[in-house]
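Here the complex is missing one protein chain, while the rest keep their positions.
Chains: A, B and C, in written order; residue numbering restarts at 1 for each.
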Amino acid sequence: MPDTLRHYLIIAVPLLIVMAVLPSVYSNHLLLFNFVIFFILAQGVNIIYGFTGYLPFGYVGFFGAGAYGFAIMVMHLNAPAPLAVLVGGAVAVVLGLILTPLLRLAGAYFSIANLAAALAVLHLVANPALEQITKGPYGVALNGTFNPTMAYAGGILILALTLGIVVYLKNSSFGLALQAVREDSFSASMSGVNVVKMRTVAWLASALVAGLAGGVFAWYVSVFYPDNVFSADFSIFAIVFALFGGVATISGPLIGVIILYGIYNLIGFTTPQYFQLIYGLLIMALVLFLPAGLVSLATRRGWYVP
Amino acid sequence: MLYPLVAGVLFGLYFSLVGIGLNLVFGVMRIVNLAHGDFLMLGAFVAFGIYTAAGLDPLVGIPVAFALFCVAGLLLYWVLVPRLQRARDPEMLSFILFFGFSQVIEALTTIVFGTSERSIPSRQLASSLAGIRASLFGGEATNGPFRIFGLSFPASWVVAATVSVIAIICVYLYLYRTRLGTLTRAVMSRRDEAVATGINVDRVSAAAFGIGLGLAAVAGVFAPFMFGSFTPAFGIDATVTSFVVVVLGSLGNPLGTALGGVVYGVSYMLVQTYLSSWADLLPYVLLIAILLLRPSGLLGRRVRVA
Amino acid sequence: MSPEPERLLEVSGVVKRFGGFHALDGLSFHVSPGEILGLVGPNGSGKTTAINVISGLYAPDAGSVSFLRSPVGGMASHKLVHLGINRTFQVPKPFMSLTVKQNVEVAHTYGNASDKALPMADLLERFHLAEVANRPASDLTNVQQKTLDLVRALATQPKLLLLDELAAGLNPTELDWIAGEIKTLAQSGLAIIVVEHLMGFIEQITDRVIVMNAGKEIFEGTLAVAVTVPEVVEVFLGGEHAA
Partner (left out) sequence: MIRKASIALAAALTLGTQAFAADAPAEIKIGTLYASSGRYASISMPVHSALKLWVEQKNAEGGVYVKAFDKKIPIKLVAYDDQSNTATAATLYNQLVTQDKVDMLVADSGSVLTAPAVTIARDHKMFLFDQTGTGASFFSKDNPYIALMADPVSTIWPKPVADFITHDGPGLGIKKVAILYSTNEFTGTQANAVRKFIKDSGAPIEIVYDQGIPTETTNYTVIINNILAKEPDAVIHLGYAPNDIAFLRNVQDVGAKFKMLFCIYPGLETELLEKNVGAKGLQHVFTYVPPQELEYPVNFGMKMSDFKKAWDAKYKDGKIEFGFNSVAGYTTALVLEKTLSVATSLDRMELRKAVFSLSGKLKTLDGTFALDEMGGQIGELTPLGQLELNEHGHIKFVSIYPHETATGKPVYPRP
């Protein structure tokens, strides 16, 4: 498939190289790391929303589950960090499996139920009754694994995996079938597509990358509270970034993160006061004037956007 | 056992009022008003303003808030909604649009009023009615605790529950006894058919939107009493709880919302009594359970699944 | 034709309830390869419900559906597609944001019920969709969307095709053309069930009709005979009045 290869070469590989090289020229590594995290999360939203039409308003549930999966492995089993990150991903997938019945819901109902599920997981993890396991509301302080350089490298690997998944979806008949499911699940099943299985696979893939991202995030920050890793801002940012760029494309969510998260940080650094206001207005303008995202500026003209 | 039951009913009736505006807006337009809680918050500021600036009974805030936000809702409707309805997936886009809007409201309120908690002394609520109450039920002309079955409850709860019941009856009468209301119900059950039969859907929807925001603001008048205090940031929690109540009941049915509120209130109080630290898990678990087991809500007929 | 042709689909005593309402109330009929069967009846008599049950959208509450002698009642749609059952929708449901070609490609890749390869290009050409192949389905006219729906179904190479009001909204030229195509398909051995309100169209293409009322069949035979049966006539007149 020449298209697949081209997409790897013109989008995925350059991005990965840039993100891998940047730390040696720019020293706010945590900012770069957060860019990597949001690249992953925005693409994770792309996988489930862009390709299957489910807007995961509680996407952070997977991220937080991954972070706590990591923390529990390290705290209780002294697991090496990379293994613990993988377990974080696995925990998110298990959570995804538990939540698969939510896929029976449509539209806003799914989004709200997903939000509720994320909040439920947060309140579960943060409950003092589970202090022995999760440290409850008292927060996690991990010792012995702290290694920002390796955590950053881990983040790059997970980003590579995520981009791999998205490029595959964009170019494979599997991805096409998913989009068919998104457009009309009846027609899709009459096209021979196993609708339930397909969207479950996409849902779990999306959960996996968020869980891995959560694991690597926990590795990087080491000290955190449930509120930190289950903050609704993660879901909201990832969704807004993905939509802003344009979903069901490879480049859209990436462009969204670069522009919006870039602006976010610029505003934060220079004129902090009106931050939330500008951001809110930007989101509204997006929905009203560019509902299909920035890439639609090009697609409207008939240009192909990978 | 009796105490949490009665408290749950009072508390729950108030939550019906909190949710009913959301129900109207979602039911009629399939628009997910994520800024619902923020209108509640603004309603609380209206009551606060009336009390601090003019020293009036916050109950005066009810007609003021309702009128103010009805008008605001109508204006907002004409600015935002037609654009939205032209889009391919208005439900999902409205979700994001109103999220942006809620950010803008919170930011502006914070800039104008600051972030500290505010409230209104409990005895001020219905102070104008205290004399009447004293003559009816005896006792002093103050707003001391209210006694039901020999148990004492905050007077403000009783007032809020009473106003809620009146509001729900008004909504019911509007929907079932007025022409515009009948049309509203027609639009709720079959939007496309309503369009086909020549109903002015825009007029119906605008009215529902205005009334929905007005009711949210009315509920907000009681927020300082029901939640102890309020800040510009309290909107989002109120929105999520409203969704629980609305989904528990069912779309388009004011009685369903009343039932949803009471079920929520009673179960919340029971959990708070017997499993205190898990109380916040309840709304989310309830929401997910009802969506999966009975997606049409307790009183609903319509099924909404993918 | 042999006196008793092999039965491809056998529906017997199928019941489908929605709440207390019996949409299907003991429906029985069969269809053979190469046959075009018309399913007629007034609004609400259960025609579309029958199609939905056969295509796996709903599971029957009672009775049996068998296809190629094996029971298929309640089987998931995509599995039925793989066995060789497909359908069109009353309101066409193409994948709006995908191109015409991609629409057909999905069915072609995922739904193929036959070992033989089917050239997609020929199919698009035959149904006049080749020139719009790279346009998103949302750009198509209603008639084009209907044809796309049909092409999507045909791309899976079905043995049984269910057409739900395919003719509605077509002009006379298009009607003649599509009738010809349906007949050609039947001649190639495909069994076709047609749900239609246009009696002329039914008369033109069907070998046999089933008249339905209140969820079950009240007549089986040719349309010419059907119009002489008082019960059928009454149902239709009543139906007209009600409509």
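What we mean here is this: a contact is a pair of C-beta atoms (placed from the backbone, for glycine too) under 8 Å apart; a residue touches a chain by one contact, two chains touch by 3 or more.
None of these values were measured; they are calculated from a predicted model.
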Task: Chain not shown, its touching partners among those shown - done: A, B
TODO: With the full complex in mind, choose from B:Pro58, B:Pro154, B:Gly181 or B:Gly260 the residue touching the hidden chain.
DONE: B:Pro154
Task: Residue in contact with the excluded chain [from B:Gln85, B:Thr182 or B:Ser229] - done: B:Ser229
- [ ] Touching the absent chain in the whole complex: find that residue among A:Asn34, A:Ser111, A:Asn171 or A:Ser251.
- [x] A:Asn34
Open item on the list: Counting contacts across the full complex, list the positions on subunit A that touch the omitted chain.
Closed with: 23-24, 27-31, 34, 37, 123, 126-128, 136-141, 143, 146, 148-149, 221-225, 227-228, 231, 233-234, 264-265, 268-269, 272-273, 275-276
Open item on the list: Take the complete complex as the reference. Which residues in subunit B touch the chain that isn't displayed?
Closed with: 3-4, 7-8, 11, 106-107, 110, 113-119, 121-122, 144-145, 151-157, 225-229, 231-233, 237, 269, 272-273, 276-277, 279-280
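What we mean here is this: only the chains that are shown with their structure count from here on.
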Open item on the list: On a CA-centroid basis, which chain has its centre farthest from subunit B's?
Closed with: C
TODO: Express in whole angstrom the distance between the two chain centres, defined as the mean CA positions of subunit A and subunit C.
DONE: 43
Task: Geometric centre distance via CA averages, subunit B-subunit A, whole Å - done: 33
TODO: Please list all residues of subunit A that touch 2 or more other chains.
DONE: none
Task: Two or more partner chains touched - positions in subunit B - done: 88
- [ ] Please give the residue numbers of subunit B that touch subunit A in the complex, ascending.
- [x] 26, 30, 32, 80, 83-84, 87-88, 91-97, 99-108, 110-111, 236, 240, 243-244, 247, 277-278, 280-281, 283-285, 287-288, 291-292, 295, 304-306
Open item on the list: For a test of understanding, state which residues of subunit C touch subunit A in their complex under the given definition.
Closed with: 55-57, 76-78, 81-82, 86-87, 89, 93-98, 102-103, 105-107, 109-113, 149, 152-153, 155-156
TODO: Enumerate the contact residues on subunit A facing subunit C in the complex.
DONE: 173, 176-177, 179-180, 183-184, 186-196, 248
